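Here the complex is missing a single protein chain, while all its other protein chains stay put.
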């Protein structure tokens, strides 16, 4: 059983290689009656697309989505939503330097071992290009979530050692897109930008952390014991290219506290049962508790660097892999809409799943 | 769609509340022909059971597993393996202090909101008691994994601020069970023990980190783009009670490196394509690459403390929840076999899934 | 991926061999808040159990169900419902005549080929004994269906050539259990009884047809294009031991009509859109249309006869398989509650699935 579908009730299936003729997907399980604004979906895609600023790859791809089904007279019909994004013509490109050699810390070697045969052009299926399909589906999921008043706010929280120091509750999320880094703190954003640009000039790459805050989810979503809400969020995030770590709420830092310091006490606030603190990250026992859900995702520096590197080829010979091409010095600014998208897919899936919780 | 099944090919489904008559499960998809040693399963259960040492809860439960089907003449038959563990008689216990109040940072409130009705005895389904079923299934999965020569080694890597400093490659995993903490470094283990015992006396609780090393997996397991091996491992770990974070390979610390520092160069070693370093954690592009798989899981301090805490009850009144009963000061020593189990379930599932990768 | 789970939202998983220590199952996805009467479940089990009349096998099994979880204070909690039925002690029995020979038209040969190893005692997993677990789950599903006012009425419609001639709309379903055959037409029932009893005396077996009518389903259930309601009902029925055919509505006889004869015209009746006829069997385009759902299932004569039969053994030698033991001359009377159960599982599953159809 392969792994190109995500979700159990609101299900995204995707296809497509980096340099095939098109990529695309199907959303099955979107309820009927949701108004869909295709411009919003394209806007999310534009936030992900290459070439959007000096600190992203300079490749130019228009990434225009075509919705093929499942929407009629502006609203979803309950039938599957098919979509494609045409790829640019790959024919003129030269892949000879990677066709039969394994780029370090890429998936070339593992795909070759797993399948015995691979589309090496631009990394084929292992390219982060497939995440464009996630962003399309996320653009639909975000519109479905409005039904429950849920909104999602992802941003670059740290680049290498440069970090947003403020508490997330004090940040102004409307500033996320005010800069090319997608960090809502403009002063830190500028430092991050300079650091990324310097790294780019060195032909190197840099990682960091994206934080995400989900507002408006009711106390009810998440399906213990295995499909706990944060477990599904964690899987969603870890499935994104270059993601290496996930933490919910207090995360690893919370493991340095005692129980008496960590517990979120309950209180009545405006007539509702609320927690005084939110170290739980909005989820208790795997179920949302009505507080803001917040988590962080760690992304490694991406593997494509402009330096030559030692490697091995398919023939079992040690070779040098050349550093060349146009690549991102830092994945984080373009990964922000992908985190938005994957979070939205998880949340809609659990919103629908929760409809069976009570008779 | 509820969430009490795990895996897609080797599937564990579980049932049972903390103080119902029994807990149990079904494994569907275990191949026929695997020799099963029930004593090994019971051994793993004994590593998880309460009352096993001074630094675990002093509740006594025998946790004896009964295998009901799917095994004939010592070998699996390919049909589902059903099992149960009888609960001790809960009738004499007193739940009045928690029957209608929400314990801070527990799942009482969220279960009540989600289902409108809950078995409050001992936390019901939200109790970590359900993990005993995972350990049974993991005990079977570990025996299936021998077919591929795969072994799994989880241990307590950090308790609060007390941490194993050595590189994982230098540790002697045969020492994991040489102490009550389940830390393979005896000197650090003693410091951890003392710290947990001190915390216990304070009526408080403490968290930390469990590390896991998986040896022997071939380069082939993992199903991109969504069911990447580390994404499924991450979900598995985050589904364990009190888990708050997961990191694969270099994890969050790797996000402070440049690409040129982080990439794992390929070399030929004993005629095989191997990586010189292993910051990838044995997984590239979501597929195992033949190196050791290693990851860490962060566990918060568990919520049940011996102090009175402010809370709210079902009637919407602010109340004090009493600290009482016999609980674990630190979840980590008993969580080690649970991490083993969940890792084993993921690995067998992907081993079987990979059988369809090539014609 | 094995096949011991049924349903997508309301999911039954079962385990157990005919002569293992117990059989049982888990229902995951039952909504919270449903009142459960265990006596009703046991009543359905009693309708299926052996030894209930002269025309069923004379084996005696009490088939007492134990519900182990998921129900608290008389109502479902939304957590999985685990249950077991203990088997009678099989130790004294003699299986030597079938241990290594393949009974004609049984599953001995195919299990041996598929798994390489099998529990031959009483047919192991291939025995119809596993259907007792379906009846337990169906007994719960039937109680869930009351929420929507849905009721299910299965009965023996034909035994060999002896058939109920009346239109199903004229039958009095309260008479189904008025006789041992479970046929609501007493005169035909007596003829069926005599024919079965005569066949029993000949040491032979006989098949026939069970019809099922489902009342009260709203116009909304069924998930095209693959999970059409009648497709899922068909699969459910064909998964029952000895079932060889399924037809919905007019079925095969409808294929002898012209479109102008077969179409169900719409009319207004009591202010509702209704069909004048019901050749569609209550389902159009795979979705229930608010009319009675009706279908038929054909059951072959069961394979265990009291005659010696030619066969082959595991060693690849031609052998005679002895006819002995106590077996059913006709599966149909005991299959009625199984058809009820499988129909109920499908209907609850689709009722819950339909909750996601509109935002």
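The first chain written gets the first letter, and so on, giving A, B and C; residue counts start at 1 in each chain.
Rule of thumb we're sticking to: a residue touches a chain if its C-beta (ideal position, glycine included) is under 8 Å from a C-beta of that chain, and two chains touch if they have at least 3 such contacts.
It should be emphasised that the depicted structure is a prediction, and the values quoted were computed from it without experimental measurement.
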Omitted-chain contact residue, chosen from A:77, A:253 or A:310
A:77
Looking at C:211, C:305 or C:351, which residue reaches the missing chain?
C:305
Quick one: say which of C:37, C:113 or C:172 touches the chain that got left out.
C:113
Kindly state which of the options C:135, C:248 or C:293 is in contact with the chain not pictured.
C:248
Can you list, in ascending order, the chain A residues touching the missing chain?
1-5, 8-9, 11, 13-17, 20-26, 28-29, 32-33, 66, 68-70, 72-73, 75, 77-82, 84, 114-119, 124-125
Pick out the residues on chain B that sit against the missing chain.
1, 9-10, 29, 31-34, 76, 78, 144, 147, 352, 355-359
Across the whole complex, list the residues on chain C that are touched by the chain not included here.
1-6, 8-9, 14, 102, 104-107, 109-111, 113-116, 125-126, 130, 158, 160-161, 199, 204-209, 218-220, 222-228, 230-232, 234-236, 238-239, 244-252, 254-268, 271, 273, 275-276, 279-281, 284-290, 298-305, 307, 309-312, 316-318, 353-354, 356-358
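FYI, only the chains that are shown with their structure count from here on.
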Taking CA centroids for every chain, report which one is farthest away from chain C.
A
Whole-Å separation of chain centres (CA-atom averages), chain B against chain C:
39
How far is the middle of chain A from the middle of chain C, if each middle is the mean of its Cα atoms, in Å?
46
If a residue has to touch 2 or more other chains to count, which residues of chain A qualify?
1, 9, 356-358
